[in-house]
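Here the complex is missing a single protein chain, while all its other protein chains stay put.
In order of appearance the chains are A, B, C, D and E, and numbering begins at 1 in each one.
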Amino acid sequence: MPYVQVTWVAGRTPEQKRKLAERITLALIEDGRAKRENIQVTFVDLPPTDYAEAGVTVADQKRTP
Amino acid sequence: MPYVQVTWVAGRTPEQKRKLAERITLALIEDGRAKRENIQVTFVDLPPTDYAEAGVTVADQKRTP
Amino acid sequence: MPYVQVTWVAGRTPEQKRKLAERITLALIEDGRAKRENIQVTFVDLPPTDYAEAGVTVADQKRTP
Amino acid sequence: MPYVQVTWVAGRTPEQKRKLAERITLALIEDGRAKRENIQVTFVDLPPTDYAEAGVTVADQKRTP
Amino acid sequence: MPYVQVTWVAGRTPEQKRKLAERITLALIEDGRAKRENIQVTFVDLPPTDYAEAGVTVADQKRTP
Partner (left out) sequence: MPYVQVTWVAGRTPEQKRKLAERITLALIEDGRAKRENIQVTFVDLPPTDYAEAGVTVADQKRTP
């Protein structure tokens, strides 16, 4: 505890995820009274057809996710 | 806000998801007092081996998902 | 299947949720090839301190959620 | 109801998921007063780069997931 | 890993949740190659107005959740 899930459109590298997992973990330790060994951080990559903002999928937004 | 996640077995087309994202967004605006620009709708496609109903996976139900 | 989860700041009435559940269910039947009896729709109400947009919680946005 | 989601690193076979779905369903019936026909169990498989424990992704933990 | 989330209508006792958490954990160890110390199981209790099956909220189904 805690469990963190980041849901977004695919496109980040393993290195970016590695850095983000560590930064989010550190934030939870320092500002959330969490213990490192219990923290789990996950990334759920979705295709751009499967994430819509304001009713429009990222695929249709004609921009890089 | 709000954030909507639809979890199901894969098999819908991008066009079906596009229509659903818009319909769900519209419903949240009209009946949920949400503002369009803040609404996010996502679809999580799972393989038929990974979704079970009543203890039986969709793959084992011998029917189209 | 499908399972739908709507996460937002509390403030909608049971009547609003009732209407939304039916509208989302109907959309999934008509545009998502889902069968009514398998559709589940949930609402997760969060306090305004627990939902942040653009880094600012709804409680701090000084506006109705 | 209930809806159960198991999130983990990919690597289990369809047969393992089949057994787990049935065991979890049975547990919910026997100890959770749930009715079989309403129970949904899903598995969300993530790549080892996308699941971090204690700030370290499973891919970096140098062990099988 | 894995992380398990059970979403349902409130009404189970802490004792029922205690038993379910252990049973689900054991199933994941025995049939899912998971290590006990990494398994997290959570229960998300919703009011009966906030969970709909087949378009009808549990509150409206006129039956015990």
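In this text, a residue touches a chain if its C-beta (ideal position, glycine included) is under 8 Å from a C-beta of that chain, and two chains touch if they have at least 3 such contacts.
All values derive from a computational prediction rather than experimental measurement.
With respect to the full assembly, the chain omitted from this view is in touch with A, B, C, E. Touch with the hidden chain on the side of chain C covers residues 7, 44, 46, 49-57, 59-60. Seen from chain A, the chain kept out of the figure touches residues 1-9, 11-12, 16, 19-20, 23-24, 27-28, 31-34, 38, 51, 53, 58, 65. Although one chain is not displayed, chain E still touches it through residues 5, 14, 17-18, 21-22, 25-26, 36-45.
Basically, only the chains that are shown with their structure count from here on.
Hopping across touching chains, the smallest step count from chain D to chain E is 1. Listed here as common contacts of chain B and chain E: A, C, D.
Where chain A touches chain B, the two copies mostly use different residue numbers: shared numbers make up under half of all numbers in play.
Of all chains, the one whose CA centroid is most distant from that of chain E is A.
When the contact pairs of D-E are set against those of A-B, B-C or A-D, over half line up by residue number only for B-C.
Taking the mean of the C-alpha atoms as each chain's centre, chain C and chain E sit 20 Å apart.
Contact with two or more other chains is made by residues 40, 42, 44 of chain A.
Interchain contacts (touch definition given at top) occur between A-B, A-D, A-E, B-C, B-D, C-D, C-E, D-E.
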